[in-house]
Every structure is written in structure tokens, then in C-alpha cells.
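Everything on this sheet refers to the single structure shown next.
For this view, one protein chain was removed and the others were kept in their places.
In order of appearance the chains are A, B and C, and numbering begins at 1 in each one.
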Amino acid sequence: MSQIFHRSTNTLSRLSIFGGLIIFGLTLWIVAGVNRSGYVTQAGIAREQPIQFSHAHHAGGMGIDCRYCHTSVEDSAFANVPPTKTCMNCHSQIWSDSPMLEPVRSSFRSGEALSWTRVHDLPDFVYFNHSIHVRQGVGCATCHGPVDQMPLVYQYSSLQMEWCLECHRKPGRFIRPRDQVFNMEWEPPADDPGLGARLVKEYGIADVEHLTSCSVCHR
Amino acid sequence: MAKADGRRWGWGPNTNEKMTDYPHERVVDATEYAPAPVIGPGHTFGSLTDKISAIVLTRRPPLWWFVGAAVSFALTLMLLVSLTHLVLTGVGIWGNNIPVAWAFDIINLVWWIGIGHAGTLISAILLLLRQSWRTSINRFAEAMTLFAVSCAVIFPLFHTGRPWLAAYWLFPYPNTMGLWPQFRSPLIWDVFAITTYGLVSLAFWFVGLIPDLATLRDRSTNRWMQMVYGMLAMGWRGSAIHWQRYETAYLLLAGLATPLVLSVHTVVSFDFAVGIVPGWHATIFPPYFVAGAIYAGFAMVLALAIPLRALYGLEDFITNRHLENMAKITLVTGLIVVYGYAMEAFFGWYSANQYERFMILNRATGPYAWSYWALIFCNAIAPQILWIKHLRTNLLVLFIVALIVSVGMWLERFVIIVTSLHRDFLPSSWGMYYPTVWDFSTFFGTIGLFLMLMFLFIRVLPMISIFEMRTLLPEAQVKEVEDLRVL
Amino acid sequence: MEEYAASREIEELVHREFPALASEFTDPVGRRRFLQLMSASLALAGAGACTRQPRETIVPYVRQPEEIIPGRPLFFATALVENGVAMPVLVESHMGRPTKIEGNPEHQASLGATDARSQAAILTLYDPDRAQTISNRGEVRPWGSFLAAMQLAMTGQRAAQGAGLRILTGTVTSPTLAAQFDSLLKELPRARWHRWEPSGRLAPRQDFIYHFDRADVVLSLDDDFLSCGPGHIRYARDFASRRRGAAASKQPFRFYAVESCPSITGSKADHRLPLKPSEIAAFARALNGGARLSEQQAAFTDAVLRDLRAHRGRSIVTAGDTQPPEVHEEVRRLNAALGNIGTTVVAAQPVEARPVDHAASIAELAADMAAGRVSLLLIVGGNPAFDAPADVNFAEALKKVGLAVHASLFEDETSAFCHWNIPLSHSLESWSDARAYDGTESIIQPLIAPLYNSRTAHEVVAALTARPERSSYDIVREHWLKTRGLDEQAWRRALHDGFVAASSGGATHQAPGTYQAPGTYQAPGTRTEAPGTVEILFRPDPAIGDGQLANNGWLQELPKPLTKLTWDAAVYVGPQTADRLGLAAGDLVEVRAATRSIRMPLVIVPGHAPDSATVHFGYGRRRAGRVGSRVGFDAYPLRTSAAPWHTRGEIVRTGETYPLATTQNHFLMENRNPVRVATHEAYQREPEIFRHMGHTPPKTLTLYPDYQYTGNKWGMTIDLDACTGCNACVVACQAENNVPVVGKDQVIVSREMHWLRVDTYYRGHLDNPETYHQPVPCMQCETAPCETVCPVAATAHSAEGLNDMVYNRCVGTRYCSNNCPYKVRRFNFLLYADFTTPSLQLMRNPDVTVRSRGVMEKCTYCVQRINAARIESKKDGREIRDGEIQTACAQTCPAQAIVFGNMNDLGSRVATLKAEPRNYGLLEDLNTRPRTTYLGALRNPNSELEKRDLSRDRHEG
Partner (left out) sequence: MRPRTRIYGLLAEFGDANALLEAAARTHAEGYRRIDAFTPFPVEGLADVIGFRERKLPMLVLGGGIVGALTGYGLQYWSSVIAYPLNIGGRPYNSWPSFVPVTFEMTILFAAFTAVLGMLALNGLPTPYHPVFNVERFALASRDRFFLLVEARDKQFDPERTADFLRSLEPREVVEVAH
């Protein structure tokens, strides 16, 4: 029998073994990455809306309180997207003939509702309740990010389960005084590391067993 | 000496005693130490090498091969159709219901896994027990193991409601949900046990193949076959040093595979023993399942070996002695299984637990009594004829018994799963189970897949371990190292 | 307030597409796409739990009604109408979509409870098969052209004083509608208003209201007062509370039932005497010494009479609506003699407006029609072409009518024969009013704008008047203002409360005359011994009633009490009769009466009176809809106006068999004591007797430490002594938790999905056994066998001890179901949930996930309600109050048999009940430590009638 393979095959075959392993590892790593990327979570993607409503202008610039539009955020699971009427409260006086606002006026005239593109969209088997989170000192910015600097709103967090669990496992790291919930600038005081833990006790936030029970979010 | 012994341990016939008795005998007649020959007379290294490798390399497959392959391929297609329909429509196409939430799916899983056991058993345990006769059957028994396992895993995956999730949620991997498998569940134990079993069996099988792949590489004339076999052989050249490590590794594998094979069916039996269902919740299950597995496995090996040796004229290598030994093992394990049945019944009465008592009564007299009595006939009564030597050595009888036992072992799982579930605790939720055409098409589909893999295997790989057969030849006996030292 | 809220929402609804409205919460589109993605991830399996969300839109209001806080339900008080009588309810509304019906706790007829049918009404509202367009001879027409047509027709009628005008309705209790008819008939004296309510009270009679809570001894003559009749909800409540009192005290309560076909009322009897219909009349006479009976019956009568007389003024004798007037007369005399009248039995006016004899009434109408004397016929509701007595041959006669108008919820058999078809609005879409069993009047207000182009009865009748354009709101409001002087404040109050204050026994309608002259009723002749000859009873189907509800999947799949039969009507016979006729369950038999005959499958019902058979009508609809058409067999062909409730006939085997879908196939307890029973006496002697009937393993029986539950610890008790097996809880659960319907074929292979089932067990001789009902939800075991075997932790314990089920994590190995000794877990073997029909998406409870294929599901103690309450309590910074959380089953239970609460709160009702000696756990010998426990059932046999060794209780299952 003469040689079947060339000298180089020895090196090649060994390389191919290690190469295979490396490629396998890489794929896993990439898959994991993609699952957490904006492509899947859709975080960080600004959405086109029927009207180029700028939170940066209204909330940031003019400092309108979140609750002026999102009225039910303290009472209901749903924070509420304001009815056309709310826009018209002001825009019947100011910018009352700006072409940009025509859709709003026509909606108000015709009673034809505006339809906004949903930005924060949880799977239908997840039940999130705004009111209790707000009540227990979770700030708007904690999940929604610097909305007051967003010309067009985008999803700030991944909204994936592991992300929810971060806070449900260690609420102390994320909550703030109730009066600071709607303050977009609030930063945890550097001089008072124990604040979170105190608030958890004060607000009677349930222990981890409760917060990580399945039925708290899934029904 | 101990070391040398350790290494020698297990390879073919052990001949220490004789060699030391007659230091100047160069060759010892095989008949002297073997009760009956495990290899036909008149064979040399060359002849058996050529005969076995020819099946793969030169001989054009006989007509029956094409027929068989075609039939099993058709069945495999049926399997694919069934599974596609299953995934698109749902488990509802089967007869499963509440209370009988498991039926054919898990029956088939356990049945296939059981069949798988003979392979590893023959390769590992018989090796450790120095049973030289295992040599000519271990190769395709191992192949059988692999194929049976690959048929088996189809069921736990596809019987789930959402296989596209079960496929990976059952394995621990870091995920965006921060969730992990629930390690108290016997199903997770299954995942680990069966995966391990499959991988280790594959490794074991491949290691055993390497020298033979080298043989095929060196025998093949066609360039492509040389390349393929050459790559698979990984440049094996039969170096003494390689052989030495090879033996060690193979022996260690055997030592590891033995507890593994016992653990796998034990874990499978936990699926039931850990449950609270009367008829499942029994401590006797692990040993009784393992015995049953070996029982089923040997029956299947017989059912395959008998036709194969005839069709390929391998009577020289798979001799009557092989078949008879396997028949004996079948008989013994069969008796253990019968003991298991007896104990189940006894516990049912002795436990004084009304649910257990009712379960036994329901098996024997309930709506599924037919399956229980059929099982008793197949597994307890029919094999007893193997006590008689001339029936045991009659190939046709042996073949038929093997088939009966295979059916019986399937029925055993039917009785355990369906009959126990259909009437458990609350009379109000008692129900019946009736299989649908899709239950059968999936089951027979896997049989098709199994046979097709078998046909492909005997076509492309040596179904008998060539290099191990060589060691059985008288010429393979060499004198003691010590004798050489004196030189 | 509410009605304005409602009406303003309605404007919104009209302006906007429904799915968009829903999109804030249950976006069906979104979920559907999501599911497609799930299955698509077959392809990208391994790509992690990839739940990339599809594009969704949010459609806010243009002007938001201030009452509405998006995401929070509102409750409106209104009433449903069953057989013409009001069923007062509170309706939960999410963003203008009614999603769940509860009883009205303020209302005496409900006290917060409802029955299965009112629970299922929500499904009828959203039924996509409802009649949707006004049509004339099959062509779609606008409302206007109908009005025009009517005006034209009426001009002719006015000329003839309405000689050719006939109106047919069911039972009417609506004061407004009655008033409309009155004025119409005053204007057209020769017009006629006929009535036909197939399953209602056919013969008018003096009405009585019973107070079971004040009675010590009750005798019922074929009166199923716990599940039929206008007052059954309240009666069940009183009955149960009296029994509860008896259980706690030395003051026993005893109930005798005499009936032909086993009913759930009979199943609660301490002594039950199965008699053929013909014998019941005799029995009634014998009670007043008027007739001679067989020894066995005589012994029974004597004992009962002695018992009744021993409790003068504290006893009740009742007779069912299906009994002839003479029986009612005997009963009245007996009650009078016992001094019950005025104490436990209170005379009242019938709630039906202008009562008539329905059988006679429809017969007369049919005769007029056949004779061509009817030029304009208005049928409001009802389906006479299907359910009218066979002898009047209504469908044929209908062809001879000049102009037939049919207003109904569905395009049914009758619609096929009518020229004009007007979709009728559902109660939840209508302004109307109705009277409850005690005469209390309720204003019916709409919860949602009509989904289709439908009209209310008031508007349809108004079409015949000079002012056809009036809306039903105007009509109803005006009636109450004019005739009852209900000013704005009182009106709002009535709407808010759900009833008009101090209106019970309202004297607005005349007292009924004397009883109908015999003639509509014929006592069956003497019994002939011919084989196969039996007395045949006609009864409405226990689930779908007279057939109008045939297209309601929830009711179709509701296991009928006792037989657990679904999706079919059957001939019920007792075991001994079956043996005599050589028949087996599932045989397809032919039932013959006079010249008529029908085919129907046979079911054997223990305790059915010998030599008699019960045939249920309502099935065999030909034009009911996708769900109800061509399901089961029609029994109406046997029913005549002369003998509407029972007749004589024979049963002949056809040799064929027929597949029946039953959800329970084994009715004996097999010595496993799932239901623990003791006599009242034995219980008083030894309260621990229930504990001794089973074995409770010690807590030390494990090598693991015990899990400590601090904080809330949810638990439930179910009082088997109170439970009547009425099935209300089953449908309530189905409505609350979006439980799908699977269809007959799937039920046959036992894949029904009910989270809560009611098991029935028989004890004793099957010719007249004791019967027990046992509702079985998830037991929420503390050491749940299902959890340990789940490979993916899809079912795990919450910190409050709930056995959580996480659908989105479940991969469907079904191991948990195998390991559940109670078999309460349900698996989606196929895609059962409807993700496509838009109207059904609106019906769904937005707080509960709709489960897709391949997923296990089960009772969660209505965890969505628990979470809501927890969140509210946390926001108020308080603990959850006892009774604040009610599971759907507990809330609707007329008998209040189900109690839910916090076991760690020792003051809670559930904690006190669990401390009762009657409390025991189902199969607790398995050491599952169920959180759901049962209170054992009690019997109080009359020692004269039953000399039984009380120790039997311990041993016999």
C-alpha cells in the first residue's frame, strides 16, 4: 500500500478537530448573543409613529409630568395611552394649525382613533402591573430609561425574564423613594448605600420567594 | 505479574495456566481449552480477514439485501410522515388521553431502550467475564444498541406537546429566562442517562472499529473508500504501543459501560417507580427492568443473528455455541423477569394496600386482562422450552422464541403503563385507552428505521470484529514474556 | 352613573373596531401571531426561548369616559332572562366588553349566586352564529323597510280591529312589554296574544314562595326546586343554609323526595321514593287520605305524614310545575292543614304577566293559522316551528300565514318559515325589564352596543304601533316614569342596585282565575303489561333546556347532572326497567307514543322509577348554528299539547348502538371513601366519625424538613352536604378561565378540559341509591406529586402555597397528569382554543392566558383574582380581607358549598371550616396534603323507614 494521504493531512486533521470545537463554541456564543440582542428583544429601536410625538420635547423640554398623559399608571396595570382629547387640551390653542398635528385634529373631528405603534410589548402570557411597581418605588426611568431625552420612544430594557428577575431578586438595588418615582433625574444617593434595603422594609416589599413565584407574573 | 495480568485480562481465551504448564509448546490446540469451538476450523488470519472484509468491500449485496433495505426504507418514510403530522397537528392524533396520558410513546421508548442493552452487555460485561464467544457478535450487537437508542430517543422528544421547545429546554444551558431544568424529575434523569448511554456506546463502538477500519483501508482498492476508511481509521497502524494503550482504554470503557448499562434502565424504571401510580410505585422495578432489558436485548440479538449468519454464510464465526449461550442467557433473564411478575403480584397482596390489590386484580381480570395473560404467555411460558437442548439448538425454534419474547416485552410495558394508568385512585376518573392508526404507524416506523440502519451498517462496516476474531485463532497464542526475558 | 358610562362607551364601540379596542390587553392578533412564531421556532429550535414580539398597535380612545380606567374592570347590575323570568346579575366589563357574569348579591333572588345557564349567557352574546341581519324572504333589508312593511300591514289590521293579527311570545314577565301588548290589544280588540314556553310552567296556578331555611321537614312531589323553576337559586341557598344549621346543631332537617326521574333535588333527599308519574297523583291524593296505595308506598306515606305533622308550621310540601293542577291542589290543602301557609309557604301572584295555559294557547293559535285566519303573525323570541307540541303541527300551519315576522337571536327552524326575520338583541345588549321569582322587578341595561344589527322585543312590538321609531330605552324609561313614577334618582338607583326598590309582589297584574278545567290534562289510563310499555316523561334537557341554547358550546359540553352525559339527549331508564326490556346503555332505541316515534340512545340511571322512561327534549336542532345543528335526537315529535309532560308509550330496541360522550364512567366508590358520609345521629354521637373513615399519615413521614408557609396560605373547603351538583361552578370556572370546548369526539376519548368537575357517586341498591356529588378542582397539594416529576419546573409552588401552572414553560410531557391522583390536570392534545373567531376574542378574560396546543393546564384557585386582590391590598397598605378574594366557583355557588380563603388567618371562614370535625382531605392517605378539603355529607334517615346499622357509615364506601 502506498500513502493515501499527504504529509500535511496529519496537521490538517488535528487542526480540523480543534477548529471544529472552536466553531461549535463560537456558534453557541453567537446564538446566546443574538437572543439578547436588539434584534430579538427589539430594545433600542425607535418606532415610527403616526405623529412624530417627542417625549424629549414634552416631558424633557416642557417638563410635563408623566401622569398628565399616562393617567392610569398609578391605578391600573395599564399606564394608558392618552385619548386624542388630551392632546387637544393644549393643541386647540397652541400649534393649533401646525400641519404636523393634522392627524390629531382630524381624529378629534371624526372621532377616528389614532393608532400608535406599540413600543413596550410583553408576551401575552406575562402580566405586568404598572400601578404596583410605581407604588413600591420603581421609577419610570428604571425600566423605560431616559424617556425625557427620547425624540421618538424606544424600548430601553430587554424586557426579558432574566432582566425582570434582576429586580425581583434584589429589589433594594433598584427601588427609590415614592416621591422620586416620576423624577427622571433621580440618582441613588452615593452617601446612603442602605437606602434600598430600608425602603424595601418600609414599603413592605415581599421577600424573594414571593417575588420569584411563577404566578406573580404568569397566569 | 499482576500488571501483565491486568493487561492480558479479557483478551480472548486466557491461557496462563496452560502456557506455564507446557512452556515449550508454541501453539496450543484450540479444542483443548474451549468447550466447543467459537470459530470454524481451517481459518487463518488471512482467510477470516478476507472473508469478513469482503462482505463490505467486494461482494455485491445479495438481492434480499436490496429488498430488505427497500422495505425498511419505506417504513422509515412512514415514520417521517407520522412525525410530521404529529408536530403539525398535535399529540391528539394518538390515542393518549386523561387518565392514560402515556401510552405507545413511552411503551416504545422503554422497549427500544431495553433492546439496546444487549449490545453494551455483550461488549462490556461478557468482556469482563472473559467470555471469548462474545467476540463474533459484539460488533453488531453494539450497532444494534446504537440504532435501538436512536429509535428510542424519538419518543421522549416527540411525545411532548411542544417538541420544538422540549428539544432544548430539557438540557441545562444559560438562557434569557434564567430558568433551569428541574433535576428532581426522573425525566431529566432520563435525558442524562440516555444521552450518556448513547454517547458512551458510540465511543465504545467506534474504538472497537478503529483497527478494522484500518484493515478495510488497507484492503480497499477504490481510492474513495481508501480515503473514507483511511480518515476514519485515523492512521491506525497496529503499533505495539498503540495496542497497549488501546487495550487499557477498551478495558476501562468496558468497566465504565457496565455500571452505566445497569444504571440506564434503572433510571428508566424510575420514571415509574418514582411515580405514585399503583403498579408503578414499586421498589422492585430497577432490577426487574434491567433483567427485562437484557432479556429483550438478547432476544433481539438472536432474532438478528440467526438470519444474518445464514444469509451471509457466517456459520464459521457465529457458531451454534454462540446461539446456545445466548439462548441460555435469555432463559435465565427470562426467569428473573418472571420472578419480577410474581413479586408484583405478591406485593399487591402482601402490602394490604387496597390500591395495589385492586391494580393486580384489574390487570388479571380488568378490561386489559388480555394483555396481561398474553404477556405471561410470551415472557413466562413460551421461553421455558429452551430448557430442552435439542429445541434450544434448533434455529427455527430459537428464532420464533426470540420473536415471541420481543413481543412479550412490548406487552410488559403496555401492562405497566396503560393498565396501571387507566384505573388509578378516583373511580370517577377511570377511563380507557384505544390506540389510533398513528400510534401504530409511528411504532412500526421506528422498526423500519432500526432495520434500515442495520442494513446500511452491514453494508459499509464489518459486522464482525475482524481483529478480535484473529485473536481467537490458535496462531494468536504466544509464549510468555518471561520466557523471552531469559534470552 | 353606570348607564351613562355604558351608553357612552357604546358610542365609542360603534366608532371603533373591536379587535383594536381589545388590543390594549388581550390582543388576539398578537397572540395568534405569537403562537405561529412558537411553532415556527421548530425551524429555529435551539435559538433559545425566542419570543420576538410581532408589531402591535395601541388604539386609545378619542374621548375617554371618566369612569373607565383602562385595564380595570367595571361592574354593572342588570338581569338576564331565563324562560321569561329575571335572573339578576352583576356583569364584569373590561373596556366595554362584558366578560363575566356574577350573581347580584343585593338581589333576593340571587344573593350573589347564579346558575350554569346564566354563566354561559356570555358565550351566547358573543356567538358568531347569531342572526346578524334583518332579512325579508332571505334578502337583507334595512330596519326602515321593515317598519314600512309593518305600517302597511297594520293599516289593514286596524281596519279589521286586528282580526288577522296574532302575536306569539314565550313567558313574559316584563312589565313594559306587557304594557305594550295591553295597549296594542286595547287598540285592536280582535287581535290575540298567544304564549308558548316549552319548558316553563304551562298551566297557570296559584303561586307559592317557599322558605326552606325555616323548615324542618320538606316533602317534594317531583319538584326539582334546586335546579329548575324561577326561584331555584334562592331556594338552593335557603335549603343549603338550613342543612348547614342542622349539621352544626341538634336541630335536624329531613327531606323526602317523591319523583320519577332522578333529579339533583332528589339526590339530596334523606328518603327518596321513585314513583311513576301516574302513581304520583295517587300519592298526592293519599296524603290527604284520598287514595289507597301499595304497602310499601303506604308505609312511606304514613311515616312522612307522621314526620310532617310532628313539625306543623315548620314543614313544606311542594309539587313540581310538571304536575297536574289536581296534585297542586292536594299539596295546597296539605300545606294548609299543616299550618305551613304564611309561615314556610307564602302565597304569591304568578310572576308571568297575563298567565294563560300555554298548551291550549298555542294549539288555538295553530288552529287559527291552519284555518287561514291569520294574516299577520309576530313571533317574538321562541322557536315554535321546532318546539311546539307535535299535534298542533305549527310549521305546516305557519305556511298559511299571510305575513309572518320572527324576531329571534338565531336564524332557526322557525325563521325558515317566516317572511321577515329580525335579529333579537341579547339581554346584555338591551334596555328592558323583567320580574324575578318573587316578583321583584329589575331594569335590564345594556353592557355593550348590539354586536349585530339587532333590535329588542320592545322595538319590534313598537313597530306595530303608531310610534315605531322609539328606541327601547325610551320605551322602557317612559313606562317606568308614567306607570310607576320612577323619577331620575329612583331610576338611577334601580339601575345601580339591579332592581326596583320595594317592587316584589308588585300588584300590577291580575290574580289568576281558578285552575284550568281538566282536559288539557289527562290522567294516564291503567297500565297494560305489554312488554316495552312504559310511562314516558318529557323533560327539558338539563343542560341546554328547551333547545334555544343548543348553540352554546359550554352548555353542550357541560356534563349533565348524574349521568355526566355531554353533547346528546338520551332516554333515561332505571336498571330494573332496562333489564326487563333487555336494553343496555348506549343502545339506540325507538320510543313510540301513539302513532309517533323517535329514535334516541339509552342511558341507565340508577333510581329511576320502574316501568317509566324519561325523554329529554331540546336536542336534534336542524338550524341552530355550527355548534348545535344536527347534534343529538329530537324528542318534540312525541310531545303533544294534551300530554306535554308525560304519556304512555313503548320502547323498542333497534339493535343499533350509538356512541355517547360521558365524562364519568364509574359511579361506585370502590371502598375508597372519596365522599365520606355519616348519619346526623351518628355525627352528633361521635363528631370524629369522619376522620375515622380514612387514614391521615403523620407529618413526620418524610426525611425532608417541612416547608413553612408564612403570610397568606390559600385553602378551600367544599361542603358535600350543601353541594347539589348543579354545575354552576363548572361553567363559572370555564368562563373565568377561558377554558375551551373540545367537542363530542374529544370527550369520547376523555379529553374534556373542565378545570373543575363534579363527580357523582352512588351508594346502596341501584334501584334507589343514595347519591352524592363531589366537585373536584385542583387540590393544590402541599407535597404535590405533579411538581416533582415536571422536568422543566413548569409547575411549582408559589410562596403562598399555590400549585402554580406556567403554561408558557410547559413542554407537555404529561407526566404531571399521570402522577396526579385526582386527575384534575387537563392537556391540550390539539389546538382547542379558538384564536381566530374575532367575537370570541372579545369574550375572553384578559387576565388569564389562553392556552395553546401541547400545554398542560389546571385549576389555579383563580390566581388572577388573588394577584389583583394582593396588588390592591398592597397599594392600600393593608392585609387582604377574608372574603375579598372569591374564586369563580365559590362566588357563583348557590349553596355556598365552596369557601376560599387564607388558612393562616385563624378568623377566616375557611380556617374555621377546616377546624370542623367534618373536614377531611380527599385521598389524604397518599400524604399529598391537599389544600382543598371537603366537609363530609350528612344524612338524616327516618328511623321508621330505615333501620340501618349506623356503623355501616364507617365501613361502606
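In this section, a residue touches a chain if its C-beta (ideal position, glycine included) is under 8 Å from a C-beta of that chain, and two chains touch if they have at least 3 such contacts.
Every value quoted in this text rests on a predicted model; they were computed, and no experiment measured them.
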Exercise. Since one chain is left out of the picture, which of the remaining chains does it touch in the full complex?
Worked result: A, B, C
Exercise. Pick from B:Thr84, B:Ser239 or B:Gln384: which residue touches the chain that isn't shown?
Worked result: B:Ser239
For this session: For the chain that's not shown, point to the residue among B:Phe183, B:Trp370 or B:Tyr434 touching it.
Result: B:Phe183
Exercise. Considering the whole complex, which of C:Pro785, C:Gly901 or C:Gly921 touches the chain not shown?
Worked result: C:Pro785
For this session: Can you list, in ascending order, the subunit A residues touching the missing chain?
Result: 1-10, 13-14, 17, 165, 209, 212, 214
Seminar exercise, completed: Logged for subunit B, residues touching the omitted partner chain are 4, 8, 11, 26, 44-46, 49-50, 172, 178-184, 188-189, 192-193, 195-196, 199-200, 203-204, 206-207, 211, 214-215, 217-219, 230-231, 234-249, 252-253, 256-257, 259-260, 263, 267, 270, 467-468, 470-471, 475-476, 478-481, 484-485, 487
Problem set entry | subunit C residues that touch the omitted chain in the full complex | 703-707, 781-788, 790, 793, 796-799, 929
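Basically, only the chains that are shown with their structure count from here on.
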Problem set entry | For subunit B paired with subunit C, centre-to-centre distance based on mean C-alpha positions, whole Å | 59
Seminar exercise, completed: Where subunit C touches two or more other chains simultaneously, the residues are 46, 48-49, 796, 809
Seminar exercise, completed: By the touch definition above, subunit A meets two or more other chains at residues 32, 35
Seminar exercise, completed: Given the complex, residues on subunit A that touch subunit B span 1, 4-5, 10, 13, 32, 35-36, 158, 160-162, 165
Problem set entry | Residue ranges of subunit B touching subunit C (in the complex, touch as defined) | 87, 89-92, 95-99, 101-102, 159-170, 175-177, 179-182, 184-188, 191, 271, 274-277, 354, 358, 421, 424-432, 434
Seminar exercise, completed: Residue set of subunit B touching subunit A in the complex reads 174-179, 217-218, 226-227, 230-231, 234-235
